[in-house]
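Removed: one protein chain of the complex. Kept in place: all other protein chains.
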Amino acid sequence: MATELDYDRSLHGIEHEAGPFEVTESQIQAFSRGIAETNPIYTDAAAAKSQGFQNIVAPPTFCTIMVHRVELPDINLKFGGKPTGGGMHAGQRVQSRAPIMAGDKLTASSHLKDVYPKTGRTGTMVFIVWETTFRNQDGMVVADVQESFIRRG
Amino acid sequence: MLYFEDVELGDEIGPLETEATDAGVLEFCEVWANRTPNRFTDQAIAEQSNLPGPIVPGIMSMGMMARLLTDWAGAESLKDLDVVFRQPVPHHKPITIAATVTDTRQEDGENVVECDIMMTGAEGERYVGGKAIIALPSKP
Partner (left out) sequence: MYLDMHSHSVSSDDSRATVEQYLKWIQVLRKRGHVIDGIVLTEHRKFDYDKDYSALASQYDVVVLKGSELDTRYGHVLVYGVTEPLTNDIDFSNVAMDTRELLKAARQHGAYAVPAHPGRFGIGLTEYIQQGEIFDDVRIVERLNGGSRKGENERAWELCDDKGYLGVGGSDAHLTSHICVCLTKFEASIKTEHELVDALLSEQFKPVWLEDATNNSTSEGIIK
């Protein structure tokens, strides 16, 4: 079995940008409901303000629903000479740098970090890793997200 | 309030027993703007992806795991959550989320607690596993 990886390597080092997009109270509340989060600072503006926040606070992994706002190119991945398909989510990392609140206007910037093959219970896979940095309206980095996806030949 | 000095290596956090419902996953997909129907909401589409049924989105599982930690340590304590999605998570099946403190240290002027966190199924299936870093205040 050939194992050479063939993809658009020129994508390394290129940043793909999106935004600004506003984080709304209803989005935060819907996300909180989705993960059954009931802490009032994530669901109620008055409760958040009583804790010293300017507005309702997004739970720490909220920005994971915003990563897809960045339009990422197809890396045209071939493995062993064959095109790849699929796209299951393999892993995720969120580093929270500062609170995200309703009313924030976020921008996102993503780049291709790594592409590599490995084998497992379901056969040979190729992992594609993207990193995204979110900044708020003050230019402050609020979160860094790393996502891994699996594709197969 | 939980203080850094209250935490020891080996401490167990949780467990949080929960499950993901069809309605909950649908709502999550809507706020995520992931167009439905998809493999998270639809049986036939899931089967086309070689899945036995619709599954819980990885980032929804991740959000549920974060909840265990913010319930334990406080809302703004979770600094880093890093997980691997090991097996598809089904709807309407019992899920257990639990964590174990594996390190405590001071780093860049902060009190840091590190823990392993796992989401498992009723038969011990390891659905999602990873590591979290939490910052805690010192006792006054």
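Letters A and B mark the chains in the order given here, with residues in each chain numbered from 1 onward.
Operating definition for what follows: a contact is a pair of C-beta atoms (placed from the backbone, for glycine too) under 8 Å apart; a residue touches a chain by one contact, two chains touch by 3 or more.
These figures come from a predicted structure and were not determined experimentally.
Trainee: Among A:Lys49, A:Lys105 or A:Lys118, single out the residue that touches the unshown chain.
Mentor: Touches the omitted chain: A:Lys118.
Trainee: Identify the residues of subunit B touching the omitted chain, counting contacts across the whole complex.
Mentor: These residues of subunit B touch the chain that is not shown: 9-10, 82, 84, 100, 102-103, 114, 116, 118, 123-126, 129-131.
Trainee: Since one chain has been left out of the picture, which residues of subunit A touch it in the full complex?
Mentor: Answer for subunit A: residues 1-3, 91, 116-124, 127 touch the chain left out.
Operating definition for what follows: only the chains that are shown with their structure count from here on.
Trainee: Can you check how far apart subunit A and subunit B are, centre to centre, with Cα atoms defining each centre and the answer in Å?
Mentor: A distance of 16 Å separates the two centres.
Trainee: Can you list the residues on subunit A that touch subunit B in the complex?
Mentor: 27, 30-31, 33-37, 39, 41-42, 51, 57, 59-62, 64-65, 68, 86, 88-96, 99, 146
Trainee: For subunit B, which residues count as touching subunit A in their complex?
Mentor: 18, 24-25, 27-28, 30-34, 49, 57-60, 62-64, 66-67, 70-71, 75-76, 78-85, 130
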